[in-house]
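Our next item is chain A:
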Amino acid sequence: MAAPIIEVRNLTKVFGTVVAVDNVSFSMEEKDFLVLLGPSGCGKTTVLRMIAGLEIPTAGEIYLKGRLVYSDEKGIFVPAREREVGLVFQSYALWPHMTVSENIAFGLKVKGMKAAAIEEKTAAITAYMQLDGLRNRYPQEMSGGQQQRVALARMLVSQPDIFLMDEPLSNLDAKLRLEMRAEIKNLHIQTGATTVYVTHDQVEGQTMASQVAVINNGILEQLSSPKTIYKRPANLFVADFIGSPAINLIEGATGAIDTEEGTTVSLERDFWKAATLYKNIQSGRDIIAAIRPENIAVVPEEGFNTIPATVKTVLPSGSETVLRVNQGDLTLSVLMTREVELFPGQHINLYLPPEHLLLFDKATGQLLNLPEKTN
Partner candidate 1 sequence: MRKIVSVVGVLSLVMGLACTSAAEPFDETALYKAAKEERQVNIYSYSSRVFKFGKTFEAKYPGIKVNGFDMDSPEIVTKVLAEQAAKNYVADVIFLKDPSTVVNELYNKKLVFNYVPSDLENLIPAHYKEPLLVHHASVDAIIYNNEKMAAPPIKSLWDMTMKEWKGRVIFPDPQKLSEYIEVLATIVQHSDEMAADYKRVFGQPIKLSPGVKNAGYEWILRLLNNDAIILGSTNDIAKAVGLSDQAQPPVGFTAYSRLRDKEKNPKLKFEIMLDVQPAMGVSTDVIVAIVNKASHPNAAKLLIRWMMGDEKGGQGYEPYFVFGNFPVRKDVSAPEGSKNLSDLNLWKSDPDYVWKHGQEVLDFWVAHLK
Partner candidate 2 sequence: MPPSAARYALTPALGIRKRRDIKMFSRAKTYFRKPHIVISLILLVILLFIVIVPFGKMVKDSFVWQFADARLSRNSHPGELTLFHWKRVFAGPLTQNILIRPLYNSISTSLGVSVFAMVIGAFLAWLVARTDLPFKKIVASVAVLPYVIPSYIHALAWLNLFKNDRIGGVAGVFQYLTGISPPDWLSYGYLPIVATLSLHYFPFTFLLVSAALSSIDSRLEESGEILGASRTYILRRITFPLILPALLSSFILTFSRVLGTFGTPYFLGTPVRYYTLSTQIYSNIINRIPSVGYILAFVLIAISSTVIFVNQRMIGKGKSFVTIGGKGFRIKDMPLGSLRYPFLIAIIALFCAAVVLPFTLILWQTFTLYPDDYSIRHLTLLFWTGHANTAFAEGEAGILRNPAIIGAAWNSIKLALTASLLAGLLGIFIGYAVVKGRNTRLAFSVEQLSFLPYLVPGIAFGALYLALFSHRIGPLPALYGTFFLIVLVCVAKNLPFTGRAGITSMLQIGNELEEAAETLGARWSMRFRKIILPLSLQGAISGFILVFITVMRELSLIILLVTPETRTLTTMTFRYQEQGYTQFSSAISVLIIFIVVCGEAVSKKLEKRSPANR
């Protein structure tokens, strides 16, 4: 097996007394698209900057394409300019005193390329990025989306094997953001560059990533495929951070239900209980159950795993409808993909499918292990 393209080991960064990045490790293969996801100030940008070589870590090791570029133990630090990575900044960081062409050509000039070759490459990339008519404009004379394209073009023209992107779309309006999302994904597919992409927008993260790393307070909470992150969040933070509307959290305790296959576990709460697929967990343990809004169904009759509830609000939005319902002191969100004829105050029954009920340990916040076969 070839060496990973990016490998980060025990990476730590301390600013003064604040631990910004805490012992983060991961590795990426060729063509991986890793999204560093987390709330602002969580340390995700710092990780990216350390990979780029713009920030000197406090401890740990970084390998790029098998080359050790940072190690505190071995006293190695390769500066950014020798790492050959492409970086796109949140602010685009276009040089206001240079035209589009000059901005793009800069990296090639640095490499000492001949003028003719620079011209050729610049022309090619501006055409590719649909910036043809803008070559002699200055950045401040262009729209945000155009500036973003220039920033991408400037990175692409040097043909780096690694793309690093720091919230590149956060300054664009919603429509443009969708367009650019597709464009960046497309770029990734065409170039095959290993990409690390920082965002705080979990939808953006989910749609673009091949791998998602959720970071909180400098700690890597979970690193998995977007699907796993969504379906099997490793802990309550990830569960809560991913998904919109947010996952429903229900505090309760475990109870035992004996079945043929052994003892399954139920979620027990005030006046109702619901079956889960968990097995062999000590009864009476404090837990927090979680279920995604789209996994709850509204059913006409009481039955297996249903609970009664009252409709509080109905929030239709085109193809989807979000219900807010009350069950005792609990408020749950329900996402329905069909039209519903419900009104506030109406009594309904909610079906909680056992396979979608996740249980987290209340004390640690960690996901309790599900039996293998349900995965």
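Criterion: a residue touches a chain if its C-beta (ideal position, glycine included) is under 8 Å from a C-beta of that chain, and two chains touch if they have at least 3 such contacts; residues count from 1.
Criterion applied: all candidates are chains of the complex that A comes from, given by their letters.
The model shown is predicted, which means the values in this text are computed figures rather than measured ones.
Of the numbered candidates 1 or 2, 2 is the chain that chain A touches in this complex.
The touching residues of chain A, counted against candidate 2 in their complex, run 52-54, 56, 72-77, 79-87, 89-98, 106-107, 110-111, 138-142, 144, 147, 151, 154, 158, 164, 171.
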